[in-house]
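Some notes on the structure that comes next.
The complex is shown incomplete by one protein chain, all other protein chains being positioned as in the whole.
Up next, chain A:
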Amino acid sequence: MAGSQDMFDAIVMADERFHGEGFQEGYEEGSSLGILEGRQYGTEHGARIASEIGCYQGFALAWKCLLHSSAGEKDSRKMKVVEALIGMIEKFPYDDPTYDKLHEDLDKIRGKFKQVCSSFSLGNARVEPERSP
């Protein structure tokens, strides 16, 4: 019965070979599609985070300068909060999607920003960290 066993092996091998050839070609095509689709999602997410972080950073850096020029006692407390925010943002790898504490740190930065706003009594002022849709 060795002859028919060889025959079955040959059939199975041919079956796998054809499947494999199709698989190779499909894999290449799928890789290109995956890269494109992934980039679309990635661009959206990266941009959203950078937009928000950039806003906090621009706000803090501008205020640091404005506080420098207007000397006052109350301002030293404000300056402390502003500098704390700047420090947090500087350490934050905003463009690294593999950073495991991305959202955790982002929440902390948001909290610090709210603290800055309240120390400046900016309840009414318009500060939109996220771009308008």
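In this text, contacts are C-beta pairs under 8 Å (C-beta built on N, C-alpha and C of every residue); 3 or more make two chains touch, one makes a residue touch a chain; residues count from 1.
Assume contacts and distances are computed from a predicted model.
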Can you pick, from "Angiotensin-converting enzyme 2", "Mitochondrial ribonuclease P catalytic subunit", "Yae1 domain containing 1" or "Fibronectin type III and SPRY domain containing 2", the UniProt protein name of the chain not displayed? "Yae1 domain containing 1"
Missing-chain contacts mapped onto chain A: 14-15, 18-47, 49-63, 65-66, 68-69, 94-98, 120-122, 124-129, 131-133
